[in-house]
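One chain of protein is taken out of this complex; the other chains stay put.
Take a look at subunit A:
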Amino acid sequence: MIGFILADLRRLWLGGIVVVLLVALATALGVAVTLQERSLRLGSARAADKFDLVIGAAGSETQLILSSIFLQAAPLPLVDGAVLTKLAADPRVAWAAPVGFGDSFAGYPIVGTTMSLVSNTTSGFAEGRMFALEGEAILGAAVDLSLGAEIKPMHGTAETGGHTHTEIAYKVVGKLQPTGTPWDRAILVPIQAVWHVHGLGHDHGHDEGHEDGHAGAHDEEHHHGDGHDHAHEGEEHHEDGDTHAEGEADHAEAAIQLVVSQRQKHALALGPATSAHVESDHQGGIDADAPIVETFGEGTPGLPAILVKPKTIADAYRLRQEYRTGNTLGVFPGEVLTGLYATLGDAKMVLSAVAAGSQGLVAAALVLVTVIHVGQRRRQIGALRAFGAPRGSVFAIVWLELFLLVVLGVGIGFLVGLGAAHIGAQLFTAKSGVILPVGFTREDLRLALFLLGFAAVLSAIPALLAYRQSPAAALRA
């Protein structure tokens, strides 16, 4: 029987291919929609996995998550640096790390952060080591640069008309292992370097207190800035309308006013550092050889976001509650993403409906084609019966022939859908760094079984027609 079906399909190969293609495309559409949506959901959830609680200034929750976890460049209001100081001292907090954005290099975002964040959120180094000096940088796994490379940060991005901090260069000292998050595409530098590049918080981490050009709350204490260069830069930033815009004007004024006092403080702050260091600071904005200080005192500058690892779940809820008042915003990334998924889910439903509609159309077309086909083969079917083929065999032949084609189509459709979802995921990963886990689950098995069951019923229609034909009548036709 199989031999007969195969001979028949060989004879009707063109029609068979068309049927398989139709089924494959309709299946692939539905499969790709399902896989893509799921992988987007899982991938973004995984990207947010390491970040339990994000605290930023009052504003959009979604934007805070998109900027801090997905590193999407956008101006964020700044949260007072004192919040970080307070969080760092909070017994409920395992670690709290500032993140500073705004600069980029060769299309990769430069993120200022701390050693504790790097060691707590990544699985270690693929090569090299952690940054130890202010002028050192480490790369996410997906950054296409090598150890020892020089990175000249560009303010903003090339597309948004940013300018390059030509006077500054970070040296790459390490490359992280992949994490599957957008941070794989980031260049990580010490947060204090970011501050210094932008002329903020130059007296890093010293208890004598230093100003905060962004927050504006410590105006009296402004003894910051590193000379005219940075005052000038501050103004440029302002024109750029970048993430720091809100605080820049303050900072510029403060910098001019407090040059003298800053110089004194700076020398004091660096302690054993040579005067050459002080000089280079004045010219370049960062002191490449300065040690990194990660105790954040009172004068910590304003921050776009603080990533917090609470010690327990209860602590997480309490902290979020505490920092949801007034000028700060505490959010669970997972919660914000859930809200986004609801929107994504609506879009998926529309797409799924379109896919289901196309599958229905294909099914209807198949029934039409096969019913006509069976009509054309009446004589052949009648002859089979006349020569002694039992009715069951005739039913099985017609049924199997169509069912095989549909099964083949569904199989190819699943592969094509998987391939399409993979390609989509790769494009997405290249753009965002978020690794989208594309794969089949039990849910897809159910879809496949449903499609096959549907195909089995569908194929039975022409088979039943053939079954019911009287051989004599069929031969007369």
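Rule of thumb we're sticking to: contacts are C-beta pairs under 8 Å (C-beta built on N, C-alpha and C of every residue); 3 or more make two chains touch, one makes a residue touch a chain; residues count from 1.
Keep this in mind: contacts and distances are computed from a predicted model.
The complex includes a chain that is not drawn, and of the options "Chemotaxis protein CheC", "Branched-chain amino acid ABC transporter permease", "YCII-related domain-containing protein" or "ABC transport system ATP-binding protein" the UniProt name matching it is "ABC transport system ATP-binding protein". Remark: the omitted chain is touched by one listed residue; of A:Gly107, A:Gly124, A:Gly339 or A:Pro390 this is A:Pro390.
Considering the complete assembly, subunit A touches the hidden chain via residues 1, 3-4, 7-8, 10-11, 379-380, 383-391, 393-394, 397, 470-472, 475-476.
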